[in-house]
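Just one protein chain is left out here, and the rest sit where they should.
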Amino acid sequence: MTPARPPGGPPALPTRDSYTFWLPVTVRWADMDSLGHVNHAKYFTYLESARTAFFDAVGLWRFREHPRQGIAVVQAECSFRQQVRHPAELEVGLRVTRIGGKSFTLEYGIFRKGTDEVVGDGSSVAVWMDFDASRALPIGPEMRRLLEAYRGSAA
Amino acid sequence: MTPARPPGGPPALPTRDSYTFWLPVTVRWADMDSLGHVNHAKYFTYLESARTAFFDAVGLWRFREHPRQGIAVVQAECSFRQQVRHPAELEVGLRVTRIGGKSFTLEYGIFRKGTDEVVGDGSSVAVWMDFDASRALPIGPEMRRLLEAYRGSAA
Amino acid sequence: MTPARPPGGPPALPTRDSYTFWLPVTVRWADMDSLGHVNHAKYFTYLESARTAFFDAVGLWRFREHPRQGIAVVQAECSFRQQVRHPAELEVGLRVTRIGGKSFTLEYGIFRKGTDEVVGDGSSVAVWMDFDASRALPIGPEMRRLLEAYRGSAA
Partner (left out) sequence: MTPARPPGGPPALPTRDSYTFWLPVTVRWADMDSLGHVNHAKYFTYLESARTAFFDAVGLWRFREHPRQGIAVVQAECSFRQQVRHPAELEVGLRVTRIGGKSFTLEYGIFRKGTDEVVGDGSSVAVWMDFDASRALPIGPEMRRLLEAYRGSAA
């Protein structure tokens, strides 16, 4: 699929070496919709799988002051570059590209396993939330250091 | 939730009067994730529900020359403005904001039913695909006229 | 679809008058799988929608002694009588058919809206759980009375 790109869309496909964390994802038969390919919303679930695995791996949860604090995604975006059909094995690459005062941006590339073939790429903006207060908290120096270690070059 | 907005993010919340097609959506208990709110990927499913209802309502499918032609989403984006918990009734507003040579852009607002309260807003770029050829086709004059009739003011 | 029934399967289709609680369900486009019909696992989600709406409606949650008590499904079963395609409007009927010491059985019928046409029917066994202790608790007299009020005739 070589679709017309929207104005302002990403100019180029990402390459594997720009990502700093990886998660393998096995496509499930149930991920496909009635068009016979993986439904576009499942790409966001694959990104979420990488994101939660990343947060687990780096120990982000230790910054919780109480159980109702955690990460909330406030914006997400994905470009669907190729149709994917079950069975398929994918790998999601992740990198930190922006760390602001209260939010940070993660970028992702979804590749066919062991190849440079990009089936999708996207980004998400996350905040450290107090869910009970429904309020984004400042990102402290330690969390910032941790995220910096996984910074990758933006596309 | 008043999260820090990413650079270049949407500057303002959408208003109801800018949308030209509406679909009510009932939140399911299963739409919630382990954070106790509607999972972010479900927002994209709600947008998809509005989009497919719109295509059904306007009779887009009659432009098919064979059954393996149809709409493919090539990019999607959503901002998550409020947490939503089951039970909840929502309404998704949709508008056409760009009609290019081979692609068009739809914008969406997700409101709590009967209110101006925006829980999410986003956009998607779609193409008219030949799925077997994996190729985007030009948007013909009739399809263009049809889409024009649902044009709304961009945010 | 008139499939061969498994040995011991339900002998007859349920009728609407045997149900004591109802929930309308709107089929989503995303509920369909790559066979172009509603995926079988979504029938269980429809039953869950009815079940959680029932628990909300009757105020079951007031029996909680702490937030980590609630209902857990320990067994579920469904017969898929008809293929369903989007767009479709359904109604799920629910009845209580057994109230034991620590568990109770709900039966369900999924009908096309406003008709006697059954697209699926099933049952689930639920317990009142203490999730932290991973232990089913006895069903007290008040909860029993509440469930009795929704008893329907078993198929």
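Going by the order they are written in, the chains are A, B and C; count residues from 1 in each one.
As a convention for this text, contacts are C-beta pairs under 8 Å (C-beta built on N, C-alpha and C of every residue); 3 or more make two chains touch, one makes a residue touch a chain.
Values in this document were obtained by computation on a predicted structure and should not be read as measured data.
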Candidate in contact with the missing chain, chosen from A:18, A:45, A:82 or A:97: A:45
Missing-chain contacts mapped onto subunit B: 29-30, 32-37, 39, 41, 86
Contact set of subunit C toward the excluded chain (per top definition): 1-7, 9, 35-37, 39-42, 44-45, 48, 70, 72-80, 83, 98, 100-103, 105, 125, 127, 129, 131, 134-136
Interface with the unshown chain - residue positions in subunit A: 26, 28-30, 45, 48-49, 52-53, 56, 86-87
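The criterion applied here is as follows: only the chains that are shown with their structure count from here on.
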Between subunit B and its twin subunit C, rotation from the CA superposition, multiple of 5 degrees: 180
Furthest chain, CA centroid comparison against subunit C: A
Interface residue identity across copies subunit A, subunit C - same or different by half: same
Chain centre separation (subunit A, subunit B; CA means) in Å: 21
Geometric centre distance via CA averages, subunit C-subunit B, whole Å: 31
Centre-of-Cα separation between subunit C and subunit A, whole angstrom: 36
Multi-chain contact residues (two or more partners), subunit C: 29-30, 86
